[in-house]
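Of the protein chains in this complex, all but one are displayed in their positions.
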Amino acid sequence: MGADPRFFPTRGPIALAAIAQAAGVSIDGDGDRLFDGVAPLTDAGPQDVAFLEGRRMLAALRETRAGAVFVAAGAVKDVPEGCIALVTEAPQLAYARVASLFHPLPAPVPGIHPTATVAPDAVIGEGTEIGPYAVIGAGAQIGAGCIIGALASVGAGCVLGAGSVLRSHASMEHCIAGAGVVLHQGARVGNEGFGFVTTKTGQHVTVPQIGRVILGDGVEIGTNSCVDRGAGGDTVLGPGTRLDNLVQIGHNVKTGRGCVIVAQVGIAGSVELGDYVVVAAQAGLAGHIKVGPQARIGAQAGVMNDVPPATDVVGSPAWPARETLRAFARLRQLAATKRDGTSGETP
Amino acid sequence: MGADPRFFPTRGPIALAAIAQAAGVSIDGDGDRLFDGVAPLTDAGPQDVAFLEGRRMLAALRETRAGAVFVAAGAVKDVPEGCIALVTEAPQLAYARVASLFHPLPAPVPGIHPTATVAPDAVIGEGTEIGPYAVIGAGAQIGAGCIIGALASVGAGCVLGAGSVLRSHASMEHCIAGAGVVLHQGARVGNEGFGFVTTKTGQHVTVPQIGRVILGDGVEIGTNSCVDRGAGGDTVLGPGTRLDNLVQIGHNVKTGRGCVIVAQVGIAGSVELGDYVVVAAQAGLAGHIKVGPQARIGAQAGVMNDVPPATDVVGSPAWPARETLRAFARLRQLAATKRDGTSGETP
Partner (left out) sequence: MGADPRFFPTRGPIALAAIAQAAGVSIDGDGDRLFDGVAPLTDAGPQDVAFLEGRRMLAALRETRAGAVFVAAGAVKDVPEGCIALVTEAPQLAYARVASLFHPLPAPVPGIHPTATVAPDAVIGEGTEIGPYAVIGAGAQIGAGCIIGALASVGAGCVLGAGSVLRSHASMEHCIAGAGVVLHQGARVGNEGFGFVTTKTGQHVTVPQIGRVILGDGVEIGTNSCVDRGAGGDTVLGPGTRLDNLVQIGHNVKTGRGCVIVAQVGIAGSVELGDYVVVAAQAGLAGHIKVGPQARIGAQAGVMNDVPPATDVVGSPAWPARETLRAFARLRQLAATKRDGTSGETP
């Protein structure tokens, strides 16, 4: 059973030949066979296309009723009789292409909802959709083919590139964004960062935060995530960088391209990430550190120091991964021994 | 002194007999005595009803000026002279019943605010209240006696059961919800999960997220919390499950009934929780793990592996509680010794 048509209208049925072409795989035989949609291995029927990436769902593959499955070469032997094996190096990517064929993202419905408030000098690109109660500020420039969702807001002077999306309740201000940028529901970009000075008498005096946020092409900001503008100079997220939900990005953070920041991560001010850095869920990065390209930071890590390129760190405080795991194992042994070295309870 | 009438209008005064009946306790004597409201032990006056659960506030009980107090049998001796002891096994539950008597949740004011935008084919149940700037999408079905707060949104095709509430700024989409569901302010349900594939050249390609969110009866989603829809197949929260604030629920998570997820917890995709699992504040659960019914996960835990039923785990990485606490104690001892085993500074 495929996607609920109430939420995901389908362009199907689609012939196997077109499916194979979209996925970049070759087929022999029945290119005219029709498929209705995509589905997970466990739910799929003979009119659905599924996929297997890795080994976790191997048992599900062996029992799937899917009509066709994207698999890597090594899993072909596990494809059930009667199910078409579509062989590819990258099954999930192939699936993504085909899912988009059946369920393309809704195109903008060009026009400005009568309840939207658009400043007279704002510039709205051709084919852009502006939803109910959206607010577009003075001098804002919104590119072609964008979607501004219900109750979302674009602040004065902002620039948003073509094909970008603000989902409902999202807000951007003090921001220059490229093309294909997505702010998910409730995302907040361009807010005033946590910048103040404390006097000798304990009074906190705000330091005006007069920088901006620069979002590269294809940047995505997750649901209810926050990206503070620069204190002086900008906060910059490189092209293709993606933030998951409930992430905090402090003022003047700079990332390279294609970084992946998972849910509930906090990155303090002025941190610099190189290209393709991955920061796993709930990790925290202290201010001003530099993380080299392709470094990977473990879930819940607390990173206090620079991280070299292509290095994995875990733990709080974060150490290189192998060392931390050895320390935890050692601690576990110690917990099982008494102070005099004899064994205690079995762990 | 009871609740501020500016915010919490009272149905009082109410007679002790009615109070006792609502609470399921027995009284002797003055059932006609009138009470004005409820209050904490430290603030209560002779016209207020208070409660003591556990021992933490025992000193406050001994000095309370409350007119009546719900207590367990063992605390009756600590109830001051002149204060009526209302004996019950569950004092806080009794208090909750009586607080609701004095301050019932505001009933919906039936009707659609003139500024709300409701799609022509949306179905709005009898007695439902729709507030200012609320947005109800095409084909949405909202049950009877619901409240949709100001600036909240219900996406196209959604179903919301009777007696449900969306507080201000909340949003739901791609969602089927049962009866008595509550989305608190800024809660975001049905968002696109963090699903993409990275090509060999580092480009992130979104995998269409074509599942839904299914919320059982009585589910509550806390303020600014996020529940992502399924990638394929659904994200499912079982009846009575409650999420606190700033929680992240990833795509395809499934919970049993009555789970309790405290503030700022993150649960990665495809995790399965059994019935009545408790996850304490700021814990993180790695993807695809299974947590058995009635397991309890400690605050700030980092759970990487399956958790058996009725098991307590703490720490990051999480181990069974007793083992972790022993490890920390051992580590503390070691910190107090020098490398040669002699004692260092007094910890």
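Here the chain labels run A and B in written order, and each chain numbers its own residues starting at 1.
Just so it is clear, a residue touches a chain if its C-beta (ideal position, glycine included) is under 8 Å from a C-beta of that chain, and two chains touch if they have at least 3 such contacts.
Note that the structure is predicted; figures quoted are calculated from it, not measured.
S.K.: Just to verify: which one of B:Ile14, B:Val262 or B:Ile297 makes contact with the chain not shown?
M.R.: Looking across B:Ile14, B:Val262 or B:Ile297, the contact with the absent chain belongs to B:Val262.
S.K.: Looking at the full complex, which residue from B:Leu61, B:Ile130, B:Leu151 or B:Val313 touches the chain that isn't shown here?
M.R.: Counting the whole complex, the residue in contact with the absent chain is B:Leu151.
S.K.: Touching the hidden chain in the complete assembly: which of A:Asn224, A:Thr241 or A:Thr255 does that?
M.R.: Reading the full complex, the residue touching the unseen chain is A:Asn224.
S.K.: Decide which residue listed in B:Val38, B:Val279 or B:Val303 touches the omitted chain of the complex.
M.R.: B:Val38
S.K.: Looking beyond the chains shown, say which of B:Gln21, B:Gln141 or B:Asn245 touches the absent one.
M.R.: Spelled out, the listed residue whose C-beta touches the missing chain is B:Asn245.
S.K.: Since one chain has been left out of the picture, which residues of chain A touch it in the full complex?
M.R.: The list for chain A reads 115, 117, 133, 135, 139, 151, 153, 155-157, 169, 171, 173-174, 186, 188, 191-192, 194, 196-199, 202-208, 210-212, 224, 226, 228, 232-233, 246, 248, 250, 264, 266, 268, 282, 284, 286, 288, 300, 302, 316-317, 319, 323-324, 326-327, 330-331, 333-334.
S.K.: What is the set of chain B residues that contact the non-displayed chain in the whole complex?
M.R.: Residues 2-4, 6-8, 38-40, 42-43, 56, 90, 92-93, 95-97, 99-100, 103, 105, 113, 115, 131-133, 150-151, 167-169, 184-186, 218, 222-224, 240, 242, 244-246, 257-258, 260, 262-264, 275-276, 281-282, 299-300, 316, 328, 331-332, 334-335, 339, 344, 347 of chain B touch the chain that is not shown.
In this text, only the chains that are shown with their structure count from here on.
S.K.: Would you mind reporting the rotation angle for the C-alpha fit of chain A onto chain B, rounded to the nearest 5 degrees?
M.R.: Superposing chain A on chain B takes a rotation of 120 degrees, nearest 5.
S.K.: Just give me the whole-number Å value for how far the CA centre of chain A lies from that of chain B.
M.R.: Centre-to-centre distance between chain A and chain B: 27 Å.
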